[in-house]
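With one protein chain held back, the other chains of the complex are shown just where they sit.
And then subunit A:
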Amino acid sequence: MNDLAMDAPYRPAALDRAQQGLLGKPIDRYEAREKVSGAALYAFEQAPENTAYLAVVQSSIGRGRVTRVDAIEAEAAPGVIAVIHGDPRMPTGEGNSRAMSAIGKDEVFHYGQGVAIVVAETQEAARAAARLVQVSYEETPGRFDAAEVEIQQDHKLGFLPPVNRGDLDTALAAAEVVVDRTYTTPIHFPAALEPHATLAWWEGDKLTVRTSNQVIGGAKGTIATALGIDKDRVRVLAPYVGGGFGGKTGVGPEVIFAAIAAEKIGRPVKVALTRRQTAYMVHHRSPTTQRLRLGADHEGRISAIAHESVAYQNEDSAFLEPVPFGTLPLYAGEARRFRTDLARIDLPATGAVRAPGEAIGTFAVECAMDELAEELGLDPIELRRRNEPARDPTTGKRFSTRRLLDCYDNGARRFGWDQRAATPGSRREGEWLIGMGMAAALRGNFTVNAEAEVILGDDGRATVRTDMTDIGTGTYTILAQTVGDMLGLPIAAIDVVIGDTDLPPSAGSGGSFGAGSACAAAALACEDILAELGRRMNAAPEDMQLKDGVVTATDRSSPLADLVRGSPISAKGKTSPGKESQATSQASHGAQFAEVAVNAVTGEVRVRRMLGVFDIGRVLNEKTAKNQIIGGMVWGLAYALTEDGIVDPRNGRFVNPDFGEYHVAVNADVPQIEAYFIEEIDDSANPVGAKGVGELGIAGSGAAIVNAIYNATGVRIYDMPVTLDKLLPHLPPV
């Protein structure tokens, strides 16, 4: 095992020598043909013949406990095999490697909680019988109204403790200009298009689940814990995952339900949540209230920065949205205060959704910066330039790489930022008011443990094996590109095997750490293979050139296949965080620009253009990285303008738990979007030097749009999303 902790910056020399020219190129996806032809198999698909169907019965109260389940009628319904309730292993909610929901309890924590399950011969029979299960409750008053619940300052939730540096109150009192604004953000559903689905079966005492999950290594342990069995008895498969966005980082209750049902009936069982069930049985991003205070002198130098928020969680869960995470390293300022208070509420769990913290935290801070720039009479980019810190202003750590200023400059030039009207509401085309806005994007970078095995087979083909997932991120492709460059093989000579916990344990897809960590592990494995090839060639690795399956060392060359014939080479690589990870402040960065048109009569907002320039370390695949970044920018667009999970405060139900009323972006909402990269390989991040991509695009993009709306109309909205009912009363007379 080539085991490398990031104790110092590191880059495999073979990556710099690589002749194959794959990394960074816009190569079509490895699994492209399977996906566009419908041959890619997701969790619910192609189950064995005798698979039974599971339907979940959900609680019809918002808080209390189940007192009785009457299953007589349901059990007698045609096609029903079993109705299961009260099993001591049934969870009330989601679990992950950090925390579990309650298990085997009759307590109801929120409306729509799974309280019983029906297993039947067909989907139709299971669904119909689920409606026949009679559940009795003892109802207790629930806290459903976010405006009414108690706020706790002293709590232990979340990974981000409060930060207090310097004397904020004094610094604010002394500041020549102060912006003090409170922003609110709504409930945000991850809403992956593939509903959470699981196929479970037992072979003896061994459980296999094929499930829609982002982090299967973690899921394996969580499933074992929930069922009270040894981890070695659980295998998790997820070769294709139909989107995750954080919503599939944990193990939903339906996974455990399927395992219990499969055990009870002695047959494979499968379940897919209905779209509306995903709103209740999958976590969402907490709504937040965020107070931003910025104090500066007349030159725009920030002396005080405070980002204080409230986020929500139910009594059954332990996550807390790390709201100010992206603000911590963003701007200079001696006096700093960051905290997130907790409010307990009796609604479905909140949890990690694409860029927890940054997605909404950068919205607030970047809108506040726009306001500060205006107060100072400074261009928003100039204000940011004056507050670009030399070191992480919160921790004092050095930055690994940070090209934020270059992103601003490059983006401003490409976008035509100099065309922005300095006076809000001054540009008009017919009945449309036109405006431009910008914002910084930042997403913290993480290095996590990841292993991979690479086998150079008899035939000269390489196989890379790891329990990573590809949730649309491009994992298959970038693993193949990494191995191809390291070993001098074309993509067609590489097989990628992922999505199975029997493979070496990797990072999973979450927190934007998957690509860098998994590719680093694969590259490290290849280093050991190169060393062995060197021995077989009787040459030092640095004297070898590898391309198109041929190794050349000074005056000799040999096909790879000849070197491994009868004696394949297998090697493992492992990467993990180390001293360098601790010593540096790491993030990917960007500058977001938007142009909007606001209808002066109706208040309708149309996003005309979006453009972003991003610093993501090494670009592993330009095509997939760009697609992902643009997807994140669209998330910002929809989060700024339409996405809004609404609770009925009388009973804790969602008013809009489906796509009909919860509006994700559709094609017509989205203009052609431009994204560009400034590539600086970050050798402190991981051995391939890549930083997070998937979550960066949403950071700041909503703020750029809201700032553009202000530039178009002169109206600042502090309550996301900016729907026309909020804009209309404030628009200038037509």
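Details
As a convention for this text, a contact is a pair of C-beta atoms (placed from the backbone, for glycine too) under 8 Å apart; a residue touches a chain by one contact, two chains touch by 3 or more; residues count from 1.
Quick note on the criterion: contacts and distances are computed from a predicted model.
Remark: of the listed names "Putative xanthine dehydrogenase YagT iron-sulfur-binding subunit", "Cell shape-determining protein MreC", "Response regulator receiver domain-containing protein" or "ABC-type quaternary amine transporter", the one matching the undisplayed chain in UniProt is "Putative xanthine dehydrogenase YagT iron-sulfur-binding subunit". The residue touching the chain not shown here, chosen from A:45, A:176, A:375 or A:495, is A:45.
Interface note for the absent chain: among A:36, A:76 or A:173, the touching residue is A:36. Summary of contacts with the chain left out: across A:634, A:690 or A:706, the touching residue is A:634. One chain is missing from the display, and on subunit A it is touched by residues 28-29, 31-42, 44-46, 122-125, 128, 191-195, 240-245, 272, 274-275, 471-474, 623-624, 627-628, 630-632, 634-635, 658-660, 664-668, 670-673.
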